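Every protein chain but one is kept in place in this view of the complex.
A and B are the chain letters, set down in written order, and residue numbers restart from 1 in every chain.
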Amino acid sequence: MSTHHSRAAGRLMISPAVILLLGWMLIPLGLTLYFSFLRYNLLMPGANPFVGFENYAFFFTDPAFGAAIANTLMLVGGVLAITIVGGTLLALLLDQPIWGQGIVRILVIAPFFVMPTVSALVWKNMFMNPVNGLFSHLARVLGLQPYDFLSQAPLASIVLIVSWQWLPFATLILLTALQSLDSEQLEASEMDGAGPVSRFAFIVLPHLARSITVVILIQTIFLLSIFAEILVTTNGGPGNASTNLTYLVYAQSLLQFDVGLGSAGGVFAIVLANIVAIFLMRMIGKNLDA
Amino acid sequence: MARAVSGRRKAAVTVAAWAVGLVIFFPILWIVILSFKAEGDAILSPLAVLAADWTLESYATVQARSDYFGHFLNSVTISVGSTLIGLAIAVPAAWSMAFVPGRQTRNVLMWMLSTKMLPPVGVLVPIYLIFRDTGLLDTRTGLVIVLTLINLPIIVWMLYTYFREIPGEILEAARMDGAGLRAEIVYVLTPMAVPGIASTLLLNIILAWNEAFWTLNLTAANAAPLTAFIASYSSPEGLFYAKLSAASTMAIAPILIMGWFSQKQLVRGLTFGAVK
Partner (left out) sequence: MGSITLEGVAKRFGEVEVIPPLDLSIEDGEFVVFVGPSGCGKSTLLRLIAGLEDVSGGAILIDGQDATGVAPARRGLAMVFQSYALYPHMSVRRNIAFPLRMAGLDAAEQARRVEGAAKVLNLTDYLDRRPGQLSGGQRQRVAIGRAIVREPKAFLFDEPLSNLDAALRVGMRLEISELHTRLRTTMVYVTHDQVEAMTMADKIVVLRAGVIEQVGSPLDLYHAPRNLFVAGFIGSPKMNLVSGAEAARHGAATIGVRPEHIALATDGAGMWTGRVGVSEHLGSDTFLHVHVDGWPEPVTVRADGEVGLHHGDRIGLVPDMDKLHRFDAEGLRIA
């Protein structure tokens, strides 16, 4: 197909996408970088002098920064742990012959399609609310004191909410990977005398390893940017207890209107995400060549 | 796992699977139930809730008090709008990469995917300021622009994978049969690609509908889609569980239905081919 004529047509057809994405990349990014070197506060009109790395210094020495980093790591780590382990177990379960498998799959997949604000608010109010939530009703039935999830364990509560949303994603990916496992391999190992645990450890798990890695990388990129769930439940609080990096930058930019400071934070967030992205792109690249 | 399994084992596993499935699905089930209850009943203990009368009053109130339908339309506009525009840009790009690949095609594709990995908070400030200064803040147009750009990589990627699956021999057969480039695209390629295009469309509408960063930060009263509307319940007045449930049920129902048809596309679209 690759004739001279069709190559020219090909270049033409791809240019809108390339131009738009290039613009999307360079312009806002460039501006963020630029703003990060200015003292620029929307509430204080006037000159926006160049201040070098001052914003960065403020950002990194802000006590909220340390808390935000720790929270981000705990948030990502917590959700990853729950979704990977839970997803693997669920995938193993759903791979078995079951009656009504189609419906069970739908039940398990559903949370991923619920918009983040709905799921966060439903968990916050209908489940975790210490007065009217289901958990509190349950506690009272068991004779326990209702637990104020979002005040006393805000980060953990958010981990729970986000894990509920992302568990289906991990399950679906791992189930797909599991179903691509050649059953003949498992049968051969069974003939060789391997019990279920050995089969899992030596055949299933290595096969899943690649997919688990992909799930970790992709989820990490999205989990670094958790925002809506924090916004509608705790607003980052109490204090900074549930503020992650994204929320911190948001707060500085749009709540405190400190554009310079927020931009510095934004640059940092980009660098962090890029590190993860490099690993993910390598895995994707390997697959594109395959 | 195609071996016959004992009936007892299958029953046990079935029970376990259904139990887990229902537990996971329960929150969704619960809000659907609460949506059909009166506000006063919605905060009662679970058994009392179930025993209470069923009613449609919460649905009525949601619409009457807060123009639910307007927000719904906003969601529809921005999801469908950004998807259609995205398709218009992505289809030619994916054609070009799938059928006239050059030496740089792989790199261009990977670069496009990498733009999806940009944390939105990294460009929040400039986008906000640009939109403010150009009057795009709190407009559906502005949201459509942003959503098109952030989802374009996924649309291109998915279309690319679908186009690549069209067997080259069929296109060669068309060429041997006398079809020129235009005939080849119109009579052979496009009909075969329609399922792929439809799947991509579906997945993208879902992603745009549920997007909850830009829709929350760039809108106020005018262009707020359902994500933002629901978020307003985070500072409610008075009893609101039933209304929240009614609003939520209506907000998520279309997507749940679309999602059930899109499972395979989800794997393809969001793992960028790293999982088969």
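Remarks
As a working rule, a contact is a pair of C-beta atoms (placed from the backbone, for glycine too) under 8 Å apart; a residue touches a chain by one contact, two chains touch by 3 or more.
Every value quoted in this text rests on a predicted model; they were computed, and no experiment measured them.
Shown chains touched by the hidden chain across the complete assembly: B. In the complete complex, the hidden chain is touched by one of B:I43, B:I89, B:V188 or B:I252, namely B:V188. The chain not shown here is touched by just one of B:A64, B:M176 or B:A220, and that residue is B:M176.
With the whole complex as reference, residues 167, 169-170, 172-180, 183, 187-188, 191-192 of chain B touch the missing chain.
One rule holds for everything that comes next: only the chains that are shown with their structure count from here on.
Between the CA-based centres of chain A and chain B the separation comes to 16 Å, rounded to the whole angstrom. By the touch rule above, chain B contacts chain A in their complex via residues 1-2, 5, 10, 13-14, 16-18, 20-22, 24-25, 27-28, 30-31, 34, 43, 45-46, 89-90, 92-93, 95-97, 99-102, 106, 108-115, 117-130, 149, 152-153, 156, 171, 181, 206, 209-210, 212-213, 216-217, 226-228, 230-231, 233-234, 240-241, 244-245, 248, 251-252, 255-256, 258-260, 263, 266-267, 270-276.
Residues of chain A touching chain B in their complex: 1-2, 6-7, 9-14, 16-18, 20-21, 24-25, 27-29, 31-32, 35, 90, 93-101, 103-119, 121-127, 131-132, 134, 137, 140-141, 164, 167-169, 172-173, 176-177, 180, 183, 186, 210-211, 214-215, 218, 221, 224-225, 227-228, 231-233, 245-246, 249-250, 253-254, 259, 262-263, 265-267, 269-270, 272-274, 276-277, 280-281, 283-285, 287-289.
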